[in-house]
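Yeah, one chain of the complex is gone here, protein chain that is, but the others are all in their spots.
Chains here go by letter, A, B and C, matching the order in which they are written, and residues are numbered from 1 within each.
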Amino acid sequence: MTYEVTLGDTVFSVSVEATAEGYLVGVDGKEPHQVDFRELDQKVWSLLMGGRSYEVGLQQDGEEWSIDVYGVSHQVSAVDPRRKALRLAGGSDQGLLKTAMPGRVVRLLVAEGDSVAKGQPIIVVEAMKMENEMKAPTDGVIKNIRVEEGQAVEAGAALILVE
Amino acid sequence: MTYEVTLGDTVFSVSVEATAEGYLVGVDGKEPHQVDFRELDQKVWSLLMGGRSYEVGLQQDGEEWSIDVYGVSHQVSAVDPRRKALRLAGGSDQGLLKTAMPGRVVRLLVAEGDSVAKGQPIIVVEAMKMENEMKAPTDGVIKNIRVEEGQAVEAGAALILVE
Amino acid sequence: MSLSTISRVLIANRGEIAVRVVRACAELGIETVAVFSEPDREALHVRLATMAIPIGPANPSESYLNGEKLIRLGLEAGCDAVHPGYGFLSENADFARAVTNSGMVWIGPSPEAIEAMGSKTGARTIMEAAGVPVVPGTLGPSKDFEALAAKANDIGFPIMLKASAGGGGKGMRLVQSMDELERAWDAARSEAAKSFGDDTVYLEKAIICPRHVEVQVLADTHGNVIHLHERDCSVQRRHQKVIEETPCPVLQEDTRQAMCAVAVQAAKAVDYVGAGTVEFLLGDDGSFYFLEMNTRLQVEHPITEMVTGVDLAKAQIWVAMGHPLKWSQEDIEVTGHAMEFRIYAEDPSAGFLPAPGLIQVYREPCGPWIRVDSGVYAGFEVPIHYDPMIAKLVIWGRTRDECIERSDRALREYRIVGIKTPIAFFRHVLKNEEFRSGVYNTSFVTRELLDEVKGEQNPELAAVVAAIAQYRSDHAPKAKGKAAEAESMWKKDARFRGVRRWS
Partner (left out) sequence: MSLSTISRVLIANRGEIAVRVVRACAELGIETVAVFSEPDREALHVRLATMAIPIGPANPSESYLNGEKLIRLGLEAGCDAVHPGYGFLSENADFARAVTNSGMVWIGPSPEAIEAMGSKTGARTIMEAAGVPVVPGTLGPSKDFEALAAKANDIGFPIMLKASAGGGGKGMRLVQSMDELERAWDAARSEAAKSFGDDTVYLEKAIICPRHVEVQVLADTHGNVIHLHERDCSVQRRHQKVIEETPCPVLQEDTRQAMCAVAVQAAKAVDYVGAGTVEFLLGDDGSFYFLEMNTRLQVEHPITEMVTGVDLAKAQIWVAMGHPLKWSQEDIEVTGHAMEFRIYAEDPSAGFLPAPGLIQVYREPCGPWIRVDSGVYAGFEVPIHYDPMIAKLVIWGRTRDECIERSDRALREYRIVGIKTPIAFFRHVLKNEEFRSGVYNTSFVTRELLDEVKGEQNPELAAVVAAIAQYRSDHAPKAKGKAAEAESMWKKDARFRGVRRWS
């Protein structure tokens, strides 16, 4: 099985084959290596590859894998190219303001129909005693406010659409 | 539900009732207490009872519960008295030598048919570089040797029957 | 003066500092009563305390800031003393007074000392009167925006807004121009109200790029005051300390002595009792300005403990009982070097944005001269309601260089999966030449350092891991959706481990 593996702007072609000792893995057509891959704690894996020992954290995060290598996180997707065609292209969400931080909406600074300039503060979300003032992602009109003051929001939640 | 709970020679009658906050538990007819009982790690539980906070380790061990209270282990069985009648009385195994320690049989000191005196060393089991010389549990004749030299044995395994 | 008995302490706090107090009490044979809000039922301080009592909903004002309820529950639980930790009600004079009036011992300075020093503006006046230089700025805190704006115009931008009752960077804002002032003022007041129950804010001239150096003091009820040398807290983000070290690598011996003497003088000026910290801004030329006095145990107290061998939390309880200090100034010697790294649930690559959530994997570093003061464990959900600091990594070395190399080793071992933390960022700081030289200031945490962290990725390794993970997921025996697959794979492995036992 060969996967198309994407990390940000970088794409690798990675072949994987199960063996008695673990997996035979080849990257971008280079000679495959034997990889010994063991689960230790519930989401920590031990890798032995080319004699080197690595410990990585591994979580499934929607269609992606969230991989922690000694405190540095990597968001990676691995797709079987044969299935890739089946995927739908997502719509553009350039004007949609999302929160990276989970928390609670403390203040709305705009109302639907208001005109805003890119960079203008439009909403304040708070978590852990810190207020995060979020700015309009683009020039435009407030089309849709999807949250209200006091509401709890998860990481990644859509807040306000500017068009 | 009321259980007959046995710890060594001590027997308690313990009533348990599920409530919204946890469990209502009464011991030996005394007034029941509210117990808040939460799993933390996979086999560690946090108890709040009468305002006090306890952390206990909990493992199921055959028909018993193995309970660790700050490093002190307790073997406890809790039986519904209505079901108790269904249980069969186990046969006596007074002459059966079992190993408390998992390990490997290194030497048999007797053969089947030998006469032995209680306390006479009859087998040596080794684990972690330590040899444990085990003694005949009773006077008698070696009826049955259930292991051979070099064999790995688990904790609780029957080794030799003396009759 | 008669001694007070302390046999059961109510801990009016949560998180790692509540755990720290549980440990200090346990070593003194004193029972502890933890309180917990709804999301904190399974928190570590609840697990480790002798007793634990629910205090109310998540919102701090209904739980950890509810002084009346805390006192009532403490009395009901048979407590004879209250330890406030830091933050929450620790610098609230009214609470200290109410505790004392209830008949329980307050483990901290007198309400009068808290009032004198707790109001940043009042403390400035006291220190100015004593001839200690302070940062220029307004003296009277104001709730009137127009007056504030006029004062800001007088002093000139940039200015710093600070919560009058504050500390720890909460309610603090650097303001570059008049345009930004009103929004900053709103935000600072809102944060101050939430953090300290008091929205009074004052302003002072912003001193750009100073070092932040503070002195630990310890005082008893018999008039003895000693200092335990300084801590350097110049590595900050969002006005909040992230790395502290002691000794301060650039402090000249004569400045150190002068600063420590001023700190002892400040404590004596208010008849201080217990552990306290006097904070200063240190200029390039060795001049220093009084900033504020924190009238409680400081977050970064462990580095002082590591170099002096004095257990400050236990010393607080000891003097609260009325005992004289066990040590005179001559008994306090500094050996080696110590650093503290604050492990926050936050994402350095997203501007240190808070990142609360479920901790899936948590493994602390161990071994020689590594100390972790933590409030969490694997399986604990870090609540969104409280401070993002989940643990403190504290390292001792015989020299500063050894401390740095040991810190790097410890950070490499620290394994947290499920939430974002600054662990990788800290390893970058340790490699930075400016930090290694010891000559850095409060503007040190820059964008460049954060970009370097992103550059440290190991994309090929991550690609291999993702491909294997995807392969396992695609080839898992029973497909019930991805999450179920991951779970079942894990159980299969766990069972395999069990079976393999006798092979």
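Please note the rule applied: a contact is a pair of C-beta atoms (placed from the backbone, for glycine too) under 8 Å apart; a residue touches a chain by one contact, two chains touch by 3 or more.
From a predicted model like this one, the values you see are computed outputs, not experimental measurements.
K.L.:
Can you pull out the displayed chains that the omitted chain is in contact with?
P.N.:
A, B, C
K.L.:
Considering the complete complex, identify which of C:Gly131, C:Gly156 or C:Gly367 is in touch with the unshown chain.
P.N.:
C:Gly367
K.L.:
Of the residues C:Glu405, C:Glu456 or C:Asp474, I need the one that contacts the missing chain.
P.N.:
Only one of C:Glu405, C:Glu456 or C:Asp474 touches the chain omitted from view, namely C:Glu405.
K.L.:
For the full complex, which residue in C:Asp311, C:Glu456 or C:Asp474 touches the chain that was left out?
P.N.:
C:Asp311
K.L.:
Which positions on chain C touch the chain that was left off?
P.N.:
19-20, 23, 26-29, 38-39, 48, 302, 305, 309-311, 335-336, 358, 363-364, 366-374, 377, 379, 381, 398, 402, 405-406, 408-409, 412-413, 487, 491, 494, 497-498, 500-501
K.L.:
Going by the touch rule given at the top, which residues of chain B touch the chain that is not shown?
P.N.:
1, 3, 5, 7, 10, 12, 14-16, 18, 23, 25, 27, 35, 37-39, 41-45, 47, 49, 54-60, 65, 67-74, 76-80, 100-104, 106, 121, 124, 127-133, 152, 155
K.L.:
State which residues belonging to chain A touch the missing partner chain.
P.N.:
36, 38, 40-41, 46, 48, 51-53, 55, 152, 154
Throughout what follows, only the chains that are shown with their structure count from here on.
K.L.:
Strictly by the touch rule at the top, which chains does chain A share as contacts with chain B?
P.N.:
Where chain A and chain B share a partner, that partner set is C.
K.L.:
Need the CA-centroid distance for the pair chain B / chain C, whole Å please.
P.N.:
It comes to 46 Å between the two C-alpha centres.
K.L.:
Any idea how many Å lie between the Cα centroids of chain A and chain C?
P.N.:
Here the centre of chain C sits 30 Å away from the centre of chain A.
K.L.:
Multi-chain contacts in chain A: which residues touch at least two other chains?
P.N.:
Expected reply: no residues.
K.L.:
Considering chain C alone, which of its residues make contact with at least two other chains?
P.N.:
378
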